[in-house]
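I have a structure here, written as structure tokens, and I will follow up with some questions on it.
All protein chains but one are shown in place.
We call the chains A and B, going by the order they appear; numbering starts again at 1 in every chain.
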Amino acid sequence: MLHALDVCVVLLVLPLAVRTIAARETFAAVVSFMAYGLLLTLAWMRLAAPDVALAVAAIGSGLSGVLLLGASARLRATERPAAAERPSALLRLAAGILSAMIAAGLAAGVLSQPDPGPTLAPSVAEHLATTGVGNPVTGVLMAFRAMDTMLEKIVLLFALVGVWSLAPDRLWGGRPGPRHQADPRGVLAFLARLLPPVGFVVGVYLLWVSADKPGGAFQGSTILAAMWLLVMMAGLGDTPPVASRWLRLALIVGPAVFLAVGLGGLWFGDAFLAYPEAYAKALIVVIELGMMLTVAVTLALLVAGAPARSVPRSVPRNTPRNAPRNARR
Amino acid sequence: MHDFLIAAAGFVLAMMAVGLFVVLRGPGNTERMMAAQLVGTGGIAGLLMAGTATGATAAADLALTLALLAMFASIAFVKKGTPGSPDAPEGPGE
Partner (left out) sequence: MSVALDVMTITAICAGAFFFLAGTVGLLRFPDTLTRLHALTKADNLGLGLVVLGLLPRMPGPASALKLVCVWLLVMLGSATTSQLIARAVRQEGPSA
């Protein structure tokens, strides 16, 4: 019976994937992509990987989808001329053959794996108790492979700086994205007032429960980022200027705490990022809290985009009056 | 009971598939905005039933996340899918 359900899920997901690629308008493609991502979580649940299911739901389809939506809104003016230029049939045939060859190569690679594949899972299970957490995924992410997690967070920061660098020079330090307007007594504002506290609790809950059950700091942070984005989209709060000091502090707090714990491991223990066994769980929680703040702010800013509105310079005191450069759109 | 729950989950998923097919066809962006709504309710129902049948306790947490994100996605669709979307560039340049 369960096999029948799995077949149902596959029959649901595959046509959606085809629809995503075959859609003619970008908006339709992004909507299909988000539906496809949300349904892929079902597949991951059936594969007994709930942490991955949470991550796919939150980041893979939720935030990435909204990012793509923003891009499709910007590109809407160019869609008709872009659709009008179609490459020659020969080029399309060559592209199709190349894609098919790559797909065949990937399939051959996956299918030729030894069954069961080589895995470190038994040794993780053996040593999990020393990390103080019960969920093996959290144990791997935060203890056994903590180095990778730390480097990922730093890469996220670089990505954010990359997005900011897309702004023209005169707008550097300004506020990302447009100012959204919504009726402050309307439906959207109501939702944006009611939902963020709930979302905040769910996000922190996902972080807390990840110690022993499926969850995760990354997934929780994504929900926090989504709630902040909701507040911004409803016009209840403006995007912060990227030159703001508290913003930059929030962005570095995660990697900084991680690095501090790592160096502490070098100083007091035997290696970089070694946790003394008695404090392992406490250290992991501290790192995850710092990470949660940073990742939530980073993800929200990544979706908000490059600075688009400049903040007028404040007039300095004790100097002759100079007119503030008002370059607001 | 286990088989019944799985069958019910499959049925709800099939209904959602039919709905998605209709909604994604269009015409127009406003039709497609309903897709997140559809996946939100149908997907959560199927997930909860399948999770309860197989004893996966994480299904409820996943359903919570899906509910929040489906809502967020719907709002993003409405905000960015209508032609007067604030994200669309207002004029030449920029």
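The rule is simple: a residue touches a chain if its C-beta (ideal position, glycine included) is under 8 Å from a C-beta of that chain, and two chains touch if they have at least 3 such contacts.
Being a predicted model, the structure only gives us computed values, none of them experimental.
J.: Identify the residue among A:V198, A:L236, A:I252 or A:V286 that touches the chain left out of the display.
T.: A:V198
J.: Hey, which subunit A residues sit against the chain that's not shown?
T.: 187-188, 190-191, 194-195, 198
J.: Given the full complex, what residues of subunit B touch the hidden partner chain?
T.: Residue positions of subunit B that touch the missing chain: 1, 4-5, 8, 11-12, 15-16, 18-19, 22-23, 27-31, 33-34, 36-38, 40-42, 44-45, 48-49, 52, 57, 60-61, 63-64, 67-68, 70-71, 74-75, 78, 81-84.
Everything below uses one rule, namely that only the chains that are shown with their structure count from here on.
J.: Where the CA atoms of subunit A average out and where those of subunit B average out, how many Å apart are those spots?
T.: Spacing between the chain centres: roughly 19 Å.
J.: Help me check something: in the complex, which residues belonging to subunit B touch subunit A?
T.: 2-3, 6-7, 9-10, 13-14, 16-17, 20-21, 24, 26, 29, 32-33, 35-36, 38-40, 43, 46-47, 50-51, 54, 56-59, 61-62, 64-66, 68-73, 75-77, 79-81, 83, 85-90, 94
J.: Mind pulling up the subunit A residues that touch subunit B in the complex?
T.: 1-2, 4-5, 8-9, 11-12, 15-16, 19, 23, 25, 27-28, 31-32, 34-35, 38-39, 41-42, 45-46, 48, 50, 53-54, 57-58, 61-62, 65-66, 69-70, 72-74, 76-77, 177-181, 188, 191, 195, 198-199, 202, 205-206, 209, 213-215, 219, 223, 226, 229-230, 233, 308, 329
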